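My questions will all concern the structure given below.
Of the protein chains in this complex, all but one are displayed in their positions.
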Amino acid sequence: MSSSFGRFLTITTFGESHGPAVGVILDGCPPGIAVTPEVVQRDLDRRRPGQSAITTQRKEPDKVEILSGVFEGVTTGASIALVVRSVDARPADYSNLKDLFRPGHADYTYWMKYGVRDYRGSGRSSGRETVGRVAAGAIARVILDGIGARVQAYTVQVGGITALRRDLAVAEQNSVRCPDPDAAAEMERAILAAREAGDSLGGVVEIRADGIPVGLGDPVMDKLEASLAWGLMSIGAVKGFEVGDGFAAAGHRGSEMNDRMTREGFASNHAGGILGGISTGEPILCRIAVKPPSSIAIPQKTVDTEGQERDFAITGRHDPCLCPRVVPVAEAMTCLTLADALLRQRAIEPWRPKHA
Amino acid sequence: MSSSFGRFLTITTFGESHGPAVGVILDGCPPGIAVTPEVVQRDLDRRRPGQSAITTQRKEPDKVEILSGVFEGVTTGASIALVVRSVDARPADYSNLKDLFRPGHADYTYWMKYGVRDYRGSGRSSGRETVGRVAAGAIARVILDGIGARVQAYTVQVGGITALRRDLAVAEQNSVRCPDPDAAAEMERAILAAREAGDSLGGVVEIRADGIPVGLGDPVMDKLEASLAWGLMSIGAVKGFEVGDGFAAAGHRGSEMNDRMTREGFASNHAGGILGGISTGEPILCRIAVKPPSSIAIPQKTVDTEGQERDFAITGRHDPCLCPRVVPVAEAMTCLTLADALLRQRAIEPWRPKHA
Amino acid sequence: MSSSFGRFLTITTFGESHGPAVGVILDGCPPGIAVTPEVVQRDLDRRRPGQSAITTQRKEPDKVEILSGVFEGVTTGASIALVVRSVDARPADYSNLKDLFRPGHADYTYWMKYGVRDYRGSGRSSGRETVGRVAAGAIARVILDGIGARVQAYTVQVGGITALRRDLAVAEQNSVRCPDPDAAAEMERAILAAREAGDSLGGVVEIRADGIPVGLGDPVMDKLEASLAWGLMSIGAVKGFEVGDGFAAAGHRGSEMNDRMTREGFASNHAGGILGGISTGEPILCRIAVKPPSSIAIPQKTVDTEGQERDFAITGRHDPCLCPRVVPVAEAMTCLTLADALLRQRAIEPWRPKHA
Partner (left out) sequence: MSSSFGRFLTITTFGESHGPAVGVILDGCPPGIAVTPEVVQRDLDRRRPGQSAITTQRKEPDKVEILSGVFEGVTTGASIALVVRSVDARPADYSNLKDLFRPGHADYTYWMKYGVRDYRGSGRSSGRETVGRVAAGAIARVILDGIGARVQAYTVQVGGITALRRDLAVAEQNSVRCPDPDAAAEMERAILAAREAGDSLGGVVEIRADGIPVGLGDPVMDKLEASLAWGLMSIGAVKGFEVGDGFAAAGHRGSEMNDRMTREGFASNHAGGILGGISTGEPILCRIAVKPPSSIAIPQKTVDTEGQERDFAITGRHDPCLCPRVVPVAEAMTCLTLADALLRQRAIEPWRPKHA
């Protein structure tokens, strides 16, 4: 089991849903990056549960502590440990699920893979694991800030409702994190209705990176889109990834998809900012499909560890739609991927022949 | 730039489109696997250009030579080098494109990233790079055969035409590699028409793995779907990846998506055979979006390395639709990913607590 | 900067000498390993400062907390975070050294490499960093226990005094951790005398692993001796590594060095339990050279960050000889290396052709 991501700039996360703490070690961070607990906290606060009526009501302050790697306000080049204590863990809530395999959850697969299972609120496969990702991603974001790059994710679809506008400034102003205020209101209503019905909704989150210079991404196996896909598909509940026109490209012709280059640059961006695995300098655009949460209040049937069929209902505190909470996690994985690619490019830069 | 994929079972590929050879080193392969040149050749022949009217007419026998790691018909545990000489390389065909940035190609990004560019037929970013993947994948396939697992990819969409059936036995009997013979005929006509028009078509390839035992995939960062996404998105021209219901899941409710477990096993497979990053024992199902080839005969406009606008037309030998040729490559990356996951699971198996 | 070691069983450490905490994430640990805080504490207690008159008098309880990966007394397969809070940190002790480059220390090289330096007691390059190694090593030790293997390190040389006996049972009964009680007494006196003189002593630590089965170690780049060398040379103050006859082998003839095989097994063990990078089943024996600590009370001369020559004396709490404290660290790195090799061998085991 590997809890690490990245080649040069590497994160290794730890922690279970109802264990004492979750966190991360970020290794390979360059020295001299200005990092304070506040910088990390800002992103953690966006990921935190209980921010609105449409997220889980678990109360976690998610207060980060920086244990190493930062001295007098800047990174030292040493590994950076970031830890968040859990205060509202309620492992007992799960004792009735202890020997059940909840549908859509990893209960059965963990049980079969490891022969042992931390049944407290999904254990390691809980969304709480993403605290470490977001904390480390906040530092990767500072690295990107330094070159004028900016990463933002936002919800573009919930259930059957699709955002028609991309007014990024408003995305953080509604509980769904949708850049189309009208769609946002509709999405909120749909999510509340689904929860009311004891059910849940899926959606699509889009990620946009501006200011990424041309040249990031290592062709062949570490194409930038492949690294982004790896990072984003490693977020629980994500079932699909696409870049640029993505699946729509399958229905297009080459003459439509090719982004023409002019003296002023690219005339379009069907490619989503990546060609041959390398960033083009255009905005990087990708989307991920987020499944509806498996924890629903509607009574369900399943089997238990003895193979017996069982009726059960989930009563804990759960998100009726994951999109708003996936947003900061998707940003974190994107920031980490891009900062890693940036370091890799810097490694070869001094040898790059300069054009006349 | 990294040309390696996999953690335990690793491939490292090399070679440019019009260089002397392409190939791969497969490292970490267990000993005792029966491997002959024929086993590797079988998959290479399926990838080979010039197999039908709808692929490029470049003539390459793609004859593999095993340089190491196999002795008396079985793998020894040593690294396995597989090399294929190029015989129909025509680098001169590309001299007129030498200083042009072809739209949709990696010309510009390589130029900017490396300051130097092998302009001969896309150089390293050519589809010819996949020879090494397919050769190594053939050995991974033998490993999977040994546990009764089987991986097959096939075209399910070309342009606007969608396969309605999944008759896998017929997929290899038509030039599009489509499991629906009626759709296949229609797809072929569409591809030929597109080529006639100097244009190209995109499509969707589906990959199915049967017989994969429960328990493969390492949760968190190396979720099985994340590794598959990494591997499949690293294939040139792939713009999207999804597993199970994928993007369609975004429009569903939890009560619809949750695959119920019964005494007989899973009652459905919306998850695509993976829960929490770990295989469930159900068939693994994923799909990739393949963009229309960028090399089209229609005259195009672009800029050159001096920033001057230029008219040009591509005259080489090109594929009007990549799907049939992506099929064996997608199988290779899937076989490599699954065999890697299998080895990882075997590493911890002796310690796994056995259920009573 | 990389703080990770191991391929399958991986540790990533964090923490500075006078920061709030030090620790480690152990990833890739198989499930079902019995781990309690006591198991980890036992090894930490052996590494702890202030155990005898010949070690630093810094008072650290080094109490470990297990933050993840262990549930109901066994590992779950998830990453295991182990954290130790520092309670006797005295960063102010170092303010007078802030802009000095202490001879033999990493002050100058960190300063030049990173442009920034955590000057509090050597920061990241402090011996305190090894807390994480020892904590993780304790779990690797449990894995090895399970196959009946046992790793022990001990001091065999201090200054000019050499242990003539290998009575391993007594090694932990004296403050030098020497398996020869007479030499131990002499070594102790020499260390105290050196400290009295404001100076310090070097030495040699030997590591012995019994019960390691034949077949561990991956030939070529990951030869078992190469992995051991990597791990042991990564411990601060270690200046040399040898396996079996080591440097003495340079003076021998092939006819003397070749360990003859008989029906009963190997007739000798000049190889130190490794042939061709793979364990032979004989005891693994290696030795490391430990330099005298650079922190000495004798007044010294150096330069500061402005390039000015400066007189100074180190007054903190320091070890006059590192050997006794390197012993548990060397065991930890050896346990981690061997457990990693064990997992790697288990990964290919099911495919290994069985001899008739």
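Note that the chains are named A, B and C in the order they appear, and that numbering of residues resets to 1 at the start of each chain.
Please note the rule applied: a contact is a pair of C-beta atoms (placed from the backbone, for glycine too) under 8 Å apart; a residue touches a chain by one contact, two chains touch by 3 or more.
Just so we're clear, the structure is a prediction, and the values are computed from it rather than from any experiment.
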| item | value |
| --- | --- |
| Residue among B:Gly15, B:Gly121 or B:Pro179 touching the omitted chain | B:Gly15 |
| Residue in contact with the excluded chain [from C:Thr36, C:Gln57, C:Gln173 or C:Thr305] | C:Thr305 |
| Candidates B:Ala78, B:Leu168 or B:Ala185 - the one touching the absent chain | B:Ala78 |
| Contact set of chain B toward the excluded chain (per top definition) | 1-4, 10, 12-16, 19-23, 25, 27-28, 31-32, 65, 67-69, 71, 74, 76-81, 83, 110, 113-118, 120, 123-124 |
| Chain C, residues in touch with the chain not shown (by the definition above) | 1-5, 7, 13, 101, 103-106, 108-116, 124-125, 129, 157, 159-160, 194, 199-204, 214-223, 225-231, 233-234, 236, 238-263, 271-272, 274-281, 289-296, 298, 300-303, 305, 307-309, 345, 348, 352-355 |
| Chain A residues touching the omitted chain (full complex) | 8, 30-33, 74, 77-79, 143, 146, 219-220, 343-344, 346-353 |
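FYI, only the chains that are shown with their structure count from here on.
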| item | value |
| --- | --- |
| Innermost chain, taking as reference the mean of every protein Cα atom displayed | A |
| Centroid distance [mean C-alpha coordinates] between chain C and chain A, Å | 38 |
| Where chain A and chain B are represented by their mean Cα positions, the distance between them in whole Å | 26 |
| Overlap residues in chain B, where contacts from two or more other chains coincide | 219-220, 348, 352-353 |
